[in-house]
Structures are given as C-alpha cells and as structure tokens.
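Up next is subunit A:
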Amino acid sequence: MTTPYTEQFEAFSANGGGEGPSWLPALRKKAFERFHALGFPTTRDEDWHFTSVTPIAEKTFKSLKPAATTLTLSDLEPHLVDAEWNRLVFVNGRLEPALSQYGSLPADVQLAPLSELLREEPAWVETHLGSLAGFDKAAFTAMNTAFMQDGVVLRVPTGEVVDVPIHILHVTDEKAQGGAIHPRLLIVAEALAQVMLVESFVGLDSASYLVNAVAEVVVGNGARVDHYKVQRESRDAYHVGTTQVVQGRDSIYHSFSYAAGGSLSRTNVYTKLAGTGGEARLNGLYVLDGAQHADHQTFVEHIAESCASRELYCGVLDGQSHGVFNGKVFVDPQAQKTDGKQTNKALLLSPQARVDTKPQLEIFADDVKCTHGATVGRIDEMALFYLKSRGIGAESARALLTYAFAAEALETIEIDALRLDLERQVFERFTHSQLV
Partner candidate 1 sequence: MLTITNLHASAGSKEILKGISLTVKAGEVHAIMGPNGSGKSTLAQVIAGHPGYDVTSGSIEYEGQDLLELDAEERAQQGVFLAFQYPVEIPGVTNAYFLRAAYNEIRKAHGEEEADPIEFLDIMEEKLKLVEMDASMMQRSVNAGFSGGEKKRNEILQMAVLAPKLAVLDETDSGLDIDALRIVAEGVNKLKRPTNATIVVTHYQRLLNYIIPDHVHVLAGGKIVKSGGKELAHELEAKGYDWLLEPAGV
Partner candidate 2 sequence: MSSSIEALVNKEYAYGFVTDVESDTIPVGLTEDTVRLISAKKNEPQWLLDWRLKAFRRWQSMTEPHWSNVSYPPIDYQAQTYYSAPKSVKPLQSLADVDPELLKTYEKLGISLTEQKRLNGIAVDAIFDSVSVGTTMKTELEKVGVIFCSFGEAVQHHPELVQKYLGSVVPYSDNFFAALNSAVFSDGSFVYVPKGVKCPLELSTYFRINAANTGQFERTLIVADEGASVSYLEGCTAPKRDENQLHAAVVEIIALDRSSVKYSTVQNWYAGDKNGVGGIYNFVTKRGKAMTDAKISWTQVETGSAITWKYPSVILQGDNSVGEFYSVAVVNGMQQADTGTKMIHIGRNTKSTIISKGISAGKGQNSYRGQVKVLPKAEGARNYTQCDSMLIGNACGAHTFPYIEIANNTATLEHEASTSKIGEDQIFYCKARGLNAEHAISLIVAGFCKEVFKELPMEFALEAQQLLGISLEGSVG
C-alpha cells in the first residue's frame, strides 16, 4: 500500500524535504506521484516474478527522526575493512561526521554529502541526479527519489586516479526499528579517471527496517570504477538497492555484490555500455540460510560496438532460504562484435532451500558472441568422498567444499583487504572456525 505514505510525504515536504534548489521539490513530487500510481510491484510483474514484496508492502515504514548516535568508532571497527580508507559513515540514514574521515583525497576529487553539494553546486547536481535512475517503471526508485535523505556524491575529475578505496558505511541499530532509509549515491568518474568504492550496509542490532538505496554511476571515456557492495543488514530488515550505470568508450565498470543479510533483499545492477570498447564485469555472491530471500537482477545493455560483459553470480542456500537470479543481456542492432558471458551457479545445502534463475539473452545483432550458463546442484559426492578418503571429517569436508564454491566468486574481488575480509566471513559462516 502506498497510500499511508501520502501523509508522510506531505509531512516530509513541509519539514525539510522541501529544501534545496527549486528543482528538487518538483522532482520529489513527481517521483512520489509516480510511486503512488505504480504501487509496490507484484509477482505478476515479470521483473518481480519470483520475489514477493508483500512483507514490505503490508507495512508502513516511518521516516526516522534525527537522533544523536551513541555509537563509537570501536563499535564500527569490525565493519571498516580498513581503518585507513577515506570513509563516510551514516547511522540510521544520517551522516555522522565524527565517525567519518575523508580529508586525505586529492584536492580536486569531490567526496561530499549530497546536501553539501546541493548547496554549493546545485546546477551540476541537477544534471546528474535522477538522470540515470529512471522511476517511470520502478516503484522503489520512485520512492527513493521522493524520500531520499542525505546521500553521497563522488566526483573524480578527468585523468585523476584515486588509488585508495573509498568506503561508504551505512549502519543501523535498534533506533532504526520500523523506519525507512533511502540512501542515494552519485558517482561521476570523468574521462580516464579511476576510483574504487565500497558500499557497506550493516545492521548492528536485530531491528526491522527498510533500506531502499539508489546509486547512479557515470563512467566516462576510458574511466574505471570498481564498485563493491556488501549487504549485511539485520536479519529482520528489508533491503532494496538499485545501481544504474552508464559507460563511455573504453570504460570499465566492475561491480561486486555480496548479500548475506536481510530477511528479504533485492539488488539490481543495471549498466548501459554506450561507448565502443567498454567492459562491464558484474559479479556477486549470496549466502543465505533460515528463511532469507535474496534476489539479484542484472541488466547489461549493449548499445555500442565491441563491448564485453562478464557476469558471475554464485549462491549458497541453506535452511528454507530462497535465492533468485535474473540476468538479462540485451544486444542492440548497432552493438556488433559484442562479447557477452554470463554464469550463474547455485549450491543448495538443504532440502528446503529453493532457487529460481532466469538468465536471458535478447540479441538483435548478428556478429556477436553471447553465452550464458546456469547450474544448480548440491555438493559433489565424489569431491566429498575424496576429502573424506584423505581423513577429513564429513562435516569439515562439506564446509570446505561449500567455501570453495563461494570462493570462485570472491576471487573476482580486486581489493585485497575486502576480499580477505569477505573470505573470512564466508569461511567462518560455513566452517564455524577461523580462516588461517
């Protein structure tokens, strides 16, 4: 039901939501109207066929009141990946300057809260904000655009190479209970620029809330953006995230999505290869158990010639969990010499676990090489037997092989600290022991 949000939107507009440059309230209003008209998606919607958002739709998540946080850096320590990195920390949707540090970037690289840039460079923001993440058919994106609170803008000028990753950490605690958080991210990497970004979503307590994130990424000609997303929301939380990317000539966009948290999560990564020679690498790993549901959707739109796309998504499902992968590769008639490859693998650990996968190809050009492969199965009995015959106990052997399955996806992570961190987390989850 979107109706209860009408009142919220009015209150929000009257109280701060209406601030900013004059175009902003108009954009919010248009987005809200669209959200209201669309309503939440249903399983009759082809894009949501395997994921029911009823648990989200039947609740009304409230706007969170600003509240001072009592969290300290030591509370966040396990989630920082590397304490030396530049970082922006948001607690329950609000930027916490005291927990953030982002002063050591090259002077011409802008990393700032959205609110700050809206004040300082409203015209520049206007040209980008909402230009990629259309909300005409996407209710959650419309909802984010209407309600987005503070977000992050990262602008890397022409030729600038930022060699230390930037971390955006969203944490929630018990104060997020019942609330909705709509983070927004805008990355513009101008020609030949390079930057690595890690977005983490971490639930510290077992609160139930909705995170509805939208990211827009412009990868300029010859630029490279490495974009990692770590989703470890509270087990009672709902997470919907959409990343919309446009890529220029000879650009590289490398994305990795890790999903281990939330009760229901949906992660969309959409990229448009608009310039010749571009390359998109979309990878991901989801590890689920209990009654968790995680849905990953990718859409690679090959518009220009001679672009390549590579996708590898792996899922490990235990308990009664339900994994969904829906990947589409579209090749425009102009996009000759497209080279697309998509792989999706799922490992089912328990009899009640379920997976639905829909790897699609839509090809309108003849000189292309596109493949996809999907496998679903359980642990290979021969491999298990092999390990056991070498004296490894059944339990450990199973855990080890599960870890090995997940490791294939983790190996695509190019930031060592992050890869080691996730490897450790995954290993501990399956083996209940320490990775040495």
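Assume contacts are C-beta pairs under 8 Å (C-beta built on N, C-alpha and C of every residue); 3 or more make two chains touch, one makes a residue touch a chain; residues count from 1.
How were these picked? Simply put, all candidates are chains of the complex that A comes from, given by their letters.
Just so it is clear, the structure is predicted and the values come from calculations on it, not from any experiment.
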item	value
Complex partner of subunit A (touching, any copy) among 1 or 2	2
In the complex with candidate 2, residue positions of subunit A that touch it	46, 50, 333, 336, 346, 348-378
